[in-house]
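What follows is chain A.
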Amino acid sequence: QATSVGPGEGAVNIVAWPGYIERGETDKAYDWVTDFEKATGCKVSVKTAATSDEMVTLMNQGGFDLVTASGDASLRLVAGKKVVPIDTALVPSWSTLDDRLKDGAWFTVDGQHYGTPYQWGPNVLMYNTNVFKEAPKSWSVVFEKQDFPDGKPNAGRVQAYDGPIYIADAATYLMATKPELGIKDPYELNENQYSAVLELLKGQRQLVGRYWHDAAVQVDDFKTEGVVASSSWPFQVNTLQADKQPIASTVPDEGATGWADTTMLAADAAHPNCAYLWMEHSLSPKVQGDVAAWFGSVPVVPAACKGNALLGDGGCATNGFDNFSKIHFWKTPVAKCASQGTCVPYSRWVTDYIAVMGG
Partner candidate 1 sequence: MRSEDGRAPLFLRLAAAGGLVYLLGPLLIIFVYAFTTEERSFVWPPPGLTLKWFAVAWNRPDVTAAIVLSLQVAAVATVIAMVLGTLCAAAVSRSRFFGRETISLLVILPIALPGIITGIALRSAFATFEIPFSFWTIVLGHATFCIVVVYNNAVARFRRTSQSLVEASMDLGADGFQTFRHVILPNIATALLAGGMLAFALSFDEVIVTTFTAGQQQTLPLWMLEELIRPRQRPVTNVVALFVVAATFLPILAAFYLTRDGEHVAGAGK
Partner candidate 2 sequence: MSRSAVSLRGVSRHFGSVKALDAVDLEIAEGEFFAMLGPSGSGKTTCLRLIAGFEQPSAGHIEIFGERVEGVPPYRRNVNTVFQDYALFPHMNVAENVAYSLMLKRVPKAERARTAEAALEMVKLGGYGARRPGQLSGGQRQRVALARAIVNNPRVLLLDEPLGALDLKLRESMQEELKSLQKRLGITFIFVTHDQGEALSMADRVAVFSEGRIRQVGTPETIYRAPNSPFVADFVGSSNVLPPELVETFTGERRWASLRPEAIRVDGGEIGGGERLSGTVVARSYLGPVTRLAIEAAGLRLHAALPSTSALPAEGETVTIMFDRDALHLMESDA
(Lines give C-alpha, C1' and ligand atoms only; values in the text may rest on other atoms or scores of the structure.)
Protein backbone atom coordinates (compact mmCIF):
# COMPACT_ATOMS: atom_id res chain seq x y z
CA GLN A 1 0.00 0.00 0.00
CA ALA A 2 1.50 3.25 -1.12
CA THR A 3 1.46 6.11 1.27
CA SER A 4 1.50 8.84 -1.31
CA VAL A 5 0.56 9.27 -4.92
CA GLY A 6 3.47 8.80 -7.28
CA PRO A 7 4.22 10.89 -10.35
CA GLY A 8 1.54 11.00 -13.02
CA GLU A 9 1.70 8.60 -15.97
CA GLY A 10 0.86 11.36 -18.42
CA ALA A 11 -2.72 10.41 -19.14
CA VAL A 12 -6.01 9.45 -17.61
CA ASN A 13 -9.05 7.95 -19.35
CA ILE A 14 -12.45 8.66 -17.90
CA VAL A 15 -15.94 7.40 -18.69
CA ALA A 16 -18.34 10.18 -17.79
CA TRP A 17 -21.83 11.49 -18.19
CA PRO A 18 -22.15 14.13 -20.89
CA GLY A 19 -21.50 17.54 -19.37
CA TYR A 20 -19.53 16.13 -16.45
CA ILE A 21 -16.06 16.88 -17.65
CA GLU A 22 -15.64 20.03 -19.69
CA ARG A 23 -12.55 21.63 -21.13
CA GLY A 24 -14.13 24.86 -22.30
CA GLU A 25 -14.94 23.65 -25.77
CA THR A 26 -18.55 24.68 -25.60
CA ASP A 27 -18.25 27.60 -23.28
CA LYS A 28 -14.84 28.99 -22.41
CA ALA A 29 -15.94 29.70 -18.84
CA TYR A 30 -16.59 26.06 -18.09
CA ASP A 31 -13.22 24.38 -18.02
CA TRP A 32 -11.94 22.22 -15.22
CA VAL A 33 -9.58 20.12 -17.25
CA THR A 34 -6.97 22.42 -18.77
CA ASP A 35 -5.49 23.56 -15.49
CA PHE A 36 -5.39 20.01 -14.19
CA GLU A 37 -3.51 18.86 -17.26
CA LYS A 38 -1.05 21.69 -16.90
CA ALA A 39 -0.50 21.03 -13.24
CA THR A 40 -0.13 17.25 -13.37
CA GLY A 41 0.88 16.48 -16.95
CA CYS A 42 -1.97 13.98 -17.06
CA LYS A 43 -3.77 14.29 -20.39
CA VAL A 44 -7.48 13.75 -19.82
CA SER A 45 -9.48 11.69 -22.32
CA VAL A 46 -13.22 11.48 -21.84
CA LYS A 47 -15.64 8.96 -23.24
CA THR A 48 -19.23 9.95 -22.59
CA ALA A 49 -21.96 7.47 -21.87
CA ALA A 50 -25.65 8.24 -22.15
CA THR A 51 -26.92 5.62 -19.75
CA SER A 52 -25.68 3.66 -16.80
CA ASP A 53 -25.85 0.55 -18.90
CA GLU A 54 -23.57 2.09 -21.44
CA MET A 55 -21.16 2.95 -18.68
CA VAL A 56 -21.10 -0.60 -17.46
CA THR A 57 -20.57 -1.78 -21.00
CA LEU A 58 -17.69 0.61 -21.51
CA MET A 59 -16.08 -0.43 -18.26
CA ASN A 60 -16.46 -4.07 -19.17
CA GLN A 61 -14.55 -3.30 -22.33
CA GLY A 62 -11.71 -2.01 -20.23
CA GLY A 63 -9.11 0.55 -21.06
CA PHE A 64 -10.40 3.23 -18.68
CA ASP A 65 -9.02 4.49 -15.39
CA LEU A 66 -12.06 6.18 -13.91
CA VAL A 67 -15.82 6.19 -14.30
CA THR A 68 -18.41 8.62 -12.94
CA ALA A 69 -20.86 5.86 -12.12
CA SER A 70 -24.35 6.40 -10.79
CA GLY A 71 -25.76 4.28 -8.03
CA ASP A 72 -27.43 1.80 -10.33
CA ALA A 73 -24.14 1.09 -12.02
CA SER A 74 -21.70 1.36 -9.18
CA LEU A 75 -22.64 -1.78 -7.31
CA ARG A 76 -22.74 -3.72 -10.52
CA LEU A 77 -19.23 -2.59 -11.24
CA VAL A 78 -18.17 -3.63 -7.76
CA ALA A 79 -19.82 -7.04 -8.11
CA GLY A 80 -18.27 -7.48 -11.50
CA LYS A 81 -14.87 -6.60 -10.03
CA LYS A 82 -14.40 -3.89 -12.60
CA VAL A 83 -13.52 -1.34 -9.94
CA VAL A 84 -11.36 -1.50 -6.82
CA PRO A 85 -11.47 0.16 -3.38
CA ILE A 86 -9.46 3.34 -3.05
CA ASP A 87 -7.20 4.45 -0.31
CA THR A 88 -8.97 7.55 1.03
CA ALA A 89 -5.74 8.61 2.65
CA LEU A 90 -4.37 9.34 -0.79
CA VAL A 91 -7.19 11.80 -1.43
CA PRO A 92 -6.53 14.70 0.94
CA SER A 93 -9.87 16.40 0.22
CA TRP A 94 -11.79 13.35 1.40
CA SER A 95 -12.36 15.10 4.67
CA THR A 96 -14.18 18.01 3.04
CA LEU A 97 -16.96 15.74 1.75
CA ASP A 98 -20.60 16.23 2.66
CA ASP A 99 -21.18 13.88 5.58
CA ARG A 100 -24.44 12.67 4.10
CA LEU A 101 -22.47 11.05 1.31
CA LYS A 102 -19.25 9.87 2.90
CA ASP A 103 -20.40 6.30 3.50
CA GLY A 104 -23.10 6.13 0.81
CA ALA A 105 -24.31 2.56 0.33
CA TRP A 106 -23.99 2.91 -3.44
CA PHE A 107 -20.22 2.95 -3.34
CA THR A 108 -19.32 1.59 0.07
CA VAL A 109 -19.16 -2.20 0.39
CA ASP A 110 -17.93 -3.92 3.51
CA GLY A 111 -16.65 -0.60 4.75
CA GLN A 112 -14.49 -0.07 1.73
CA HIS A 113 -14.89 2.98 -0.50
CA TYR A 114 -14.85 2.28 -4.23
CA GLY A 115 -14.17 5.86 -5.29
CA THR A 116 -14.86 9.46 -4.47
CA PRO A 117 -18.37 11.02 -4.69
CA TYR A 118 -18.63 13.49 -7.58
CA GLN A 119 -22.08 15.10 -7.85
CA TRP A 120 -25.66 14.32 -7.01
CA GLY A 121 -29.05 15.55 -7.98
CA PRO A 122 -32.71 14.74 -8.53
CA ASN A 123 -34.49 13.46 -11.61
CA VAL A 124 -36.73 16.45 -12.01
CA LEU A 125 -40.01 16.96 -13.77
CA MET A 126 -39.24 19.24 -16.67
CA TYR A 127 -42.14 21.07 -18.27
CA ASN A 128 -42.98 23.68 -20.82
CA THR A 129 -44.03 26.93 -19.19
CA ASN A 130 -46.27 27.87 -22.09
CA VAL A 131 -48.40 24.88 -21.28
CA PHE A 132 -48.04 24.85 -17.51
CA LYS A 133 -48.47 28.31 -16.12
CA GLU A 134 -47.56 26.94 -12.75
CA ALA A 135 -45.44 23.99 -11.81
CA PRO A 136 -47.25 20.64 -11.79
CA LYS A 137 -47.50 19.26 -8.31
CA SER A 138 -47.65 15.59 -9.19
CA TRP A 139 -45.92 13.12 -11.48
CA SER A 140 -49.41 12.13 -12.57
CA VAL A 141 -48.99 14.48 -15.54
CA VAL A 142 -46.67 11.91 -17.08
CA PHE A 143 -48.27 8.78 -15.69
CA GLU A 144 -52.02 9.24 -16.01
CA LYS A 145 -54.06 10.04 -19.08
CA GLN A 146 -55.34 13.59 -18.78
CA ASP A 147 -55.75 16.93 -20.50
CA PHE A 148 -53.09 19.55 -19.91
CA PRO A 149 -53.95 23.12 -18.92
CA ASP A 150 -53.86 24.13 -22.60
CA GLY A 151 -56.85 21.85 -23.12
CA LYS A 152 -55.11 19.29 -25.24
CA PRO A 153 -54.56 15.70 -24.11
CA ASN A 154 -51.17 14.69 -22.79
CA ALA A 155 -50.87 11.70 -25.07
CA GLY A 156 -47.83 12.03 -27.33
CA ARG A 157 -46.56 15.05 -25.43
CA VAL A 158 -44.87 13.39 -22.48
CA GLN A 159 -41.75 11.32 -22.21
CA ALA A 160 -40.26 8.78 -19.88
CA TYR A 161 -36.69 7.66 -19.45
CA ASP A 162 -35.51 4.85 -21.67
CA GLY A 163 -33.83 2.79 -18.97
CA PRO A 164 -35.07 0.02 -16.68
CA ILE A 165 -34.19 2.16 -13.71
CA TYR A 166 -37.21 4.29 -14.56
CA ILE A 167 -39.33 1.55 -12.96
CA ALA A 168 -38.23 3.12 -9.72
CA ASP A 169 -39.74 6.47 -10.78
CA ALA A 170 -43.08 4.75 -11.21
CA ALA A 171 -42.62 2.99 -7.88
CA THR A 172 -41.89 6.32 -6.22
CA TYR A 173 -45.14 7.70 -7.61
CA LEU A 174 -47.12 4.67 -6.39
CA MET A 175 -45.40 4.77 -3.03
CA ALA A 176 -47.16 8.10 -2.48
CA THR A 177 -50.41 7.57 -4.37
CA LYS A 178 -51.08 3.90 -3.47
CA PRO A 179 -49.83 3.42 0.06
CA GLU A 180 -51.79 0.14 0.30
CA LEU A 181 -49.09 -1.51 -1.83
CA GLY A 182 -46.65 -1.01 0.99
CA ILE A 183 -43.71 0.11 -1.09
CA LYS A 184 -40.94 1.15 1.22
CA ASP A 185 -38.10 1.53 -1.21
CA PRO A 186 -38.71 2.03 -4.93
CA TYR A 187 -35.68 -0.17 -5.70
CA GLU A 188 -36.92 -3.05 -3.56
CA LEU A 189 -40.19 -4.37 -4.92
CA ASN A 190 -41.86 -7.68 -4.25
CA GLU A 191 -43.79 -9.44 -6.99
CA ASN A 192 -47.06 -7.83 -6.04
CA GLN A 193 -45.70 -4.31 -5.91
CA TYR A 194 -43.68 -4.91 -9.02
CA SER A 195 -46.67 -5.95 -11.08
CA ALA A 196 -48.65 -2.89 -9.95
CA VAL A 197 -45.74 -0.70 -11.05
CA LEU A 198 -45.58 -2.44 -14.41
CA GLU A 199 -49.31 -1.90 -14.90
CA LEU A 200 -48.80 1.81 -14.36
CA LEU A 201 -45.93 1.84 -16.85
CA LYS A 202 -47.92 -0.05 -19.43
CA GLY A 203 -50.59 2.61 -19.16
CA GLN A 204 -47.93 5.24 -19.58
CA ARG A 205 -46.74 3.61 -22.81
CA GLN A 206 -49.96 4.76 -24.41
CA LEU A 207 -49.06 8.37 -23.61
CA VAL A 208 -45.41 8.29 -24.58
CA GLY A 209 -44.46 8.79 -28.19
CA ARG A 210 -40.82 8.05 -27.61
CA TYR A 211 -38.78 7.38 -24.51
CA TRP A 212 -35.82 9.61 -24.03
CA HIS A 213 -32.51 7.91 -24.19
CA ASP A 214 -29.94 10.58 -23.91
CA ALA A 215 -29.85 14.15 -22.79
CA ALA A 216 -29.32 15.84 -26.11
CA VAL A 217 -32.05 13.92 -27.81
CA GLN A 218 -34.46 15.00 -25.13
CA VAL A 219 -33.42 18.58 -25.63
CA ASP A 220 -34.26 18.19 -29.29
CA ASP A 221 -37.54 16.55 -28.52
CA PHE A 222 -38.64 19.47 -26.37
CA LYS A 223 -37.64 21.83 -29.12
CA THR A 224 -38.87 20.05 -32.21
CA GLU A 225 -41.18 17.24 -31.24
CA GLY A 226 -43.75 19.12 -29.17
CA VAL A 227 -42.89 17.32 -25.93
CA VAL A 228 -43.99 19.39 -22.93
CA ALA A 229 -43.46 17.27 -19.83
CA SER A 230 -41.02 14.57 -18.82
CA SER A 231 -38.76 13.27 -16.17
CA SER A 232 -35.39 14.82 -16.82
CA TRP A 233 -32.06 15.97 -15.45
CA PRO A 234 -31.24 19.52 -14.50
CA PHE A 235 -28.70 19.44 -17.29
CA GLN A 236 -31.39 19.46 -19.97
CA VAL A 237 -33.26 22.16 -18.09
CA ASN A 238 -30.15 24.33 -18.07
CA THR A 239 -29.45 23.65 -21.70
CA LEU A 240 -32.94 24.52 -22.82
CA GLN A 241 -33.11 27.60 -20.64
CA ALA A 242 -29.79 28.74 -22.04
CA ASP A 243 -31.40 28.39 -25.44
CA LYS A 244 -34.20 30.71 -24.30
CA GLN A 245 -36.78 27.96 -24.36
CA PRO A 246 -39.89 28.23 -22.16
CA ILE A 247 -38.78 25.48 -19.84
CA ALA A 248 -38.75 24.99 -16.10
CA SER A 249 -38.47 22.09 -13.69
CA THR A 250 -39.79 20.95 -10.37
CA VAL A 251 -39.66 18.11 -7.88
CA PRO A 252 -43.31 17.10 -7.40
CA ASP A 253 -44.85 16.24 -4.08
CA GLU A 254 -44.34 12.49 -4.45
CA GLY A 255 -40.60 13.05 -4.33
CA ALA A 256 -38.20 11.90 -6.99
CA THR A 257 -35.53 9.47 -7.83
CA GLY A 258 -32.08 10.85 -8.23
CA TRP A 259 -28.53 10.01 -8.75
CA ALA A 260 -25.42 10.22 -6.66
CA ASP A 261 -22.39 9.67 -8.78
CA THR A 262 -19.03 8.33 -7.76
CA THR A 263 -15.70 8.65 -9.51
CA MET A 264 -14.63 5.01 -9.32
CA LEU A 265 -11.21 3.54 -9.93
CA ALA A 266 -11.00 0.83 -12.59
CA ALA A 267 -9.52 -2.48 -11.54
CA ASP A 268 -7.18 -2.52 -14.50
CA ALA A 269 -6.39 1.19 -14.46
CA ALA A 270 -3.30 1.86 -16.51
CA HIS A 271 -2.79 5.28 -14.95
CA PRO A 272 -3.59 4.91 -11.23
CA ASN A 273 -1.53 7.91 -10.15
CA CYS A 274 -3.19 10.27 -12.57
CA ALA A 275 -6.49 8.74 -11.48
CA TYR A 276 -5.80 9.58 -7.85
CA LEU A 277 -4.68 13.06 -8.87
CA TRP A 278 -7.95 13.54 -10.76
CA MET A 279 -10.06 12.32 -7.84
CA GLU A 280 -8.34 14.82 -5.60
CA HIS A 281 -8.78 17.53 -8.21
CA SER A 282 -12.46 16.65 -8.65
CA LEU A 283 -13.18 17.39 -5.02
CA SER A 284 -11.83 20.91 -5.08
CA PRO A 285 -14.58 23.46 -4.38
CA LYS A 286 -13.88 25.23 -7.65
CA VAL A 287 -14.44 22.09 -9.74
CA GLN A 288 -17.41 21.02 -7.67
CA GLY A 289 -19.06 24.40 -8.05
CA ASP A 290 -18.33 24.66 -11.73
CA VAL A 291 -19.73 21.22 -12.48
CA ALA A 292 -22.81 21.92 -10.41
CA ALA A 293 -23.38 25.14 -12.29
CA TRP A 294 -22.89 23.52 -15.66
CA PHE A 295 -24.83 20.36 -15.06
CA GLY A 296 -27.42 21.64 -12.59
CA SER A 297 -26.38 19.18 -9.94
CA VAL A 298 -25.37 19.47 -6.31
CA PRO A 299 -21.76 19.49 -5.16
CA VAL A 300 -20.54 16.79 -2.80
CA VAL A 301 -18.31 19.31 -1.08
CA PRO A 302 -20.42 21.87 0.80
CA ALA A 303 -17.64 24.41 0.59
CA ALA A 304 -18.37 24.70 -3.13
CA CYS A 305 -21.70 26.25 -2.42
CA LYS A 306 -20.14 29.50 -1.41
CA GLY A 307 -18.13 31.87 -3.48
CA ASN A 308 -18.31 30.05 -6.78
CA ALA A 309 -18.69 32.57 -9.54
CA LEU A 310 -20.49 30.27 -11.91
CA LEU A 311 -22.80 28.61 -9.44
CA GLY A 312 -23.64 31.68 -7.44
CA ASP A 313 -24.49 31.59 -3.81
CA GLY A 314 -28.02 30.40 -4.30
CA GLY A 315 -27.03 27.70 -6.72
CA CYS A 316 -26.84 24.83 -4.31
CA ALA A 317 -30.28 25.48 -2.96
CA THR A 318 -31.74 25.84 -6.45
CA ASN A 319 -30.26 22.57 -7.51
CA GLY A 320 -31.76 20.77 -4.52
CA PHE A 321 -29.10 20.77 -1.81
CA ASP A 322 -31.80 20.46 0.84
CA ASN A 323 -33.86 17.80 -0.93
CA PHE A 324 -31.37 15.09 -0.08
CA SER A 325 -33.81 13.18 2.06
CA LYS A 326 -36.64 13.40 -0.49
CA ILE A 327 -34.56 11.71 -3.12
CA HIS A 328 -34.47 7.99 -3.76
CA PHE A 329 -31.02 7.57 -5.20
CA TRP A 330 -30.46 5.16 -8.06
CA LYS A 331 -29.19 1.79 -6.99
CA THR A 332 -29.14 -1.64 -8.51
CA PRO A 333 -32.18 -3.71 -7.54
CA VAL A 334 -31.05 -7.07 -6.22
CA ALA A 335 -32.95 -10.23 -5.37
CA LYS A 336 -31.84 -10.33 -1.77
CA CYS A 337 -33.10 -7.00 -0.54
CA ALA A 338 -32.97 -5.31 2.83
CA SER A 339 -36.56 -4.21 3.25
CA GLN A 340 -38.49 -7.37 2.44
CA GLY A 341 -36.20 -10.35 1.91
CA THR A 342 -36.78 -11.19 -1.74
CA CYS A 343 -37.24 -8.61 -4.42
CA VAL A 344 -37.39 -8.57 -8.18
CA PRO A 345 -33.78 -8.36 -9.43
CA TYR A 346 -32.47 -5.93 -12.03
CA SER A 347 -32.24 -8.47 -14.82
CA ARG A 348 -36.03 -8.82 -14.61
CA TRP A 349 -36.36 -5.04 -14.64
CA VAL A 350 -34.39 -5.01 -17.87
CA THR A 351 -36.52 -7.58 -19.64
CA ASP A 352 -39.78 -6.27 -18.37
CA TYR A 353 -39.03 -2.68 -19.14
CA ILE A 354 -38.17 -3.70 -22.68
CA ALA A 355 -41.56 -5.39 -22.81
CA VAL A 356 -43.25 -2.26 -21.49
CA MET A 357 -41.61 -0.09 -24.13
CA GLY A 358 -42.54 -2.69 -26.74
CA GLY A 359 -46.15 -1.88 -25.93
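Convention: a contact is a pair of C-beta atoms (placed from the backbone, for glycine too) under 8 Å apart; a residue touches a chain by one contact, two chains touch by 3 or more; residues count from 1.
Selection criteria: all candidates are chains of the complex that A comes from, given by their letters.
Fair warning: this is a prediction, and the values are worked out from it, not measured in the lab.
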*Touching chain A in this complex is which of the candidates 1 or 2?*
1
*candidate 1 contact footprint on chain A (complex, rising order)*: 13, 18, 25-26, 45, 47-48, 50, 61-64, 214-217, 219-220, 223-224, 239, 243
